[in-house]
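Report on one structure; see the data block that follows.
Missing here is one protein chain; the remaining ones are kept as they sit in the complex.
The first chain written gets the first letter, and so on, giving A, B and C; residue counts start at 1 in each chain.
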Amino acid sequence: MNIRLALSRLASMILCLSFGMLLFQGIAALDMDNRVTGAAAHYLSNAPAETGANNIVSAILFDYRAFDTLGESTVIFTAVCGIAMLFPRKQILHSARGLSFITRRGIGFVAPFILMYAAAIILTGHLSPGGGFQGGTVLATFTVLMCVVYGSGFESTHLPPWKKDLLESAGALLFAGVGLFGLIVGTGFLSNLSAGFPSGAPGTLFSAGSIPFLNIAVALKVGAGLSTIFYCMINIVEDRRGS
Amino acid sequence: MSMYFVVFLYVFLVGASLAASLINDILSSVIALSIFGVLLSTAFAIMQAPDVALTQAVINSGIITAVFLAAYSQTEKPGCYGEEPDE
Amino acid sequence: MLMLGYSSAVVIFCTGLYTIMARRNLFKTVIGLSLMEASVLLVIVTSGFIPGGVPPIAPFRGVAVNPLPHAFTLTAIVIGASDIALALAFIVKLNKHYGTADIDKIRGLRG
Partner (left out) sequence: MSLVLAVVTPLLCAFLIPVFHLVWKTLPVCLVGVMGLASLAASLAAACTGWVSPAASLLGGWPPDLGIVLVADRLAAPFMLLTSMGVATSLVCSLEKYGGGPWRYYAIFFLLAASMNGILLTADLFNLFVFYEIFSVAAYLLVASSMSWQAMEAGLKYLVLGTMGALFFLLGTAFIFMATGILNMALLPEALSVVPRETLTVISTCLVLGLALKTGAFPVHFWLPDAHSSAQTPVSALLSGALVKVSVYALTRISCLFFLSNGGGVFRVITIMGVLSILGGHLMAFRQDDIKRLLAFSTVAQIGYILVGVGCASAAGIAAAVFHAINHMLMKMGLFITSGDICERVGTRSIRAIKDTAGVLPANVAIFTVFALAIVGVPPLNGFMSKWFIMLFSVTDTGLCPALAIAAGTIISAAYYYGVVSALVGSVVRRNTGSPGNNDLDSPTVSASSVITGTFAVLCLLAGLAALWPPMQSSFLSIGETAVDIEGYARLVLGK
């Protein structure tokens, strides 16, 4: 039995090593002279003018290739839908067990700042690093922190599952709505400045047309979704401890 | 940004990945994976990709580790959860 | 520096593949998937890096690194995270039934 295990490990190691050699040869055959060519060069030189966003990664994510982003946030939507299907929650347990009074007070002081940080990341996504995904994840992490500090009772009193479902769907529908607006205007699905979204002054908070809306939509979707995933998995722990 | 630092970082990166793979204790390898995520986000930051570094740090080392631990805590026997480990 | 990034990515990819193929614990399998995903991300980001470049946030002085791989990587990170969360959810469900995460003890996953 042990010999069989060792043999299978050896076989998989040999397989992995040979695949690694193949990959390495493929890399070594390329010249290591990275240049920005093709579409990327166009983005670098024209994105601020064409989309109004100073953060070019945001411009690509939410304008040039916004369809990818729609798909990506749909992956999260699907996963969340599925995990909620796998863990149906008939009743939510009120576990008020959390950490000590001092920690609660301390976190109570910190909480607004974390929320502000998330909001700043989301709203300035078109100007500086960050955006809907990062901000949404910070929001989700905030709910995780709340769960650790206050116990899972926090969820049932402040953020019941139906509210999160609603937020998530609202984010998704906002995204699709911005896309459909472009389609109705006749400039193509998910078009930004050409569909008539105001470009604003470059470099200011209210600029870049539809990109801030899409950031908010994605943040809602990601934040509510990841938070749902965490609470779905954590409530089972409560279940077991309670029983 | 000296070259030594970069080499060190990559060596640690590979080391953390090997640790996550080879350690037998699941909890330790989850922690190794989390460290790996942080190192990877540092590598992204060095490669001038602040957006990616931020996302990697927040998602992989934040949410995914939390979900990993939530899942792992349930493979323990029911009584073990929340108790001191020294019994 | 580019070669360094690519080589470590290849090593990490193979480590992840080995973890999936050789280790007999479901958590290890998910860790392997996570490692493989991370290595692909490293490949993509490295392919856009230019030594001496600056981050692609306008207005930039000098040569900016390629922003396109960053967009791809962001997408791939989020997709990978939802895959891994889903895998963990399945493991939790299976664990409730079998009481173990050992692949050899779970009937349908052998072989």
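Assume contacts are C-beta pairs under 8 Å (C-beta built on N, C-alpha and C of every residue); 3 or more make two chains touch, one makes a residue touch a chain.
Predicted model only: the values in this text are computed from it and were never measured.
S.K.: Counting contacts across the entire complex, name the shown chains the missing chain touches.
M.R.: Even though it is not drawn, that chain still touches A, C.
S.K.: Looking beyond the chains shown, say which of A:Val110, A:Leu183 or A:Leu205 touches the absent one.
M.R.: A:Leu183
S.K.: From the list A:Ile121, A:Val138, A:Ala195 or A:Ile216, pick the residue that touches the absent chain.
M.R.: Reading the full complex, the residue touching the unseen chain is A:Ala195.
S.K.: By the contact definition given up top, give the residues of subunit A that touch the hidden chain.
M.R.: 22-23, 25-30, 37-40, 42-43, 63-68, 70-72, 74-75, 77-79, 81-82, 84-86, 162, 165-166, 168-169, 172-173, 176, 179-180, 182-183, 187-192, 194-195
S.K.: Take the complete complex as the reference. Which residues in subunit C touch the chain that isn't displayed?
M.R.: 13, 20, 26, 29, 33, 36-37, 40, 43-44, 47, 68-69, 72, 75-76, 79, 82-83, 86-87, 90-91, 93-94, 97, 106-109, 111
One rule holds for everything that comes next: only the chains that are shown with their structure count from here on.
S.K.: Between A-B and B-C, which chain pair is linked by more C-beta pairs in contact?
M.R.: B-C
S.K.: Take the average of all CA coordinates in subunit A, do the same for subunit C, and state the distance between these two points in whole angstrom.
M.R.: 16
S.K.: Taking the mean of the C-alpha atoms as each chain's centre, how many Å separate subunit A from subunit B?
M.R.: Whole-Å distance between the two chain centres: 19.
S.K.: Can you check how far apart subunit B and subunit C are, centre to centre, with Cα atoms defining each centre and the answer in Å?
M.R.: Computed value for the inter-centroid distance: 12 Å.
S.K.: I need the residues of subunit B touching at least two other chains; which ones are they?
M.R.: Those would be 50-51, 55, 59, 63, 67, 70-71, 74.
S.K.: Two-or-more-chain contact residues of subunit C, please, as numbers and ranges.
M.R.: 11, 15, 18, 48-49, 55-57, 64-65, 70, 74, 78, 81, 85, 88-89, 92, 96
S.K.: Touching subunit B in the complex: which residues of subunit A?
M.R.: Touching subunit B from subunit A are residues 55, 57-58, 121, 129-131, 133-134, 137-138, 140-141, 144, 226, 229-230, 233-234, 236-237, 240-241, 243.
S.K.: In the complex, go through subunit A and note every residue touching subunit C.
M.R.: Subunit A residues touching subunit C: 5, 8-9, 12-13, 15-17, 19-20, 23-24, 27, 32, 34-36, 39-40, 43-44, 47-48, 54-57, 60-61, 65, 68-69, 72-73, 75-76, 78-80, 82-83, 86-87, 128-129, 133, 222, 226, 229, 232-233, 236.
S.K.: Which bits of subunit C are touching subunit A when the two form their complex?
M.R.: 2-3, 6-7, 10-11, 13-15, 17-18, 21-22, 24, 47-50, 55-59, 63-68, 70-71, 74-75, 78-79, 81-83, 85-86, 88-90, 92-93, 96
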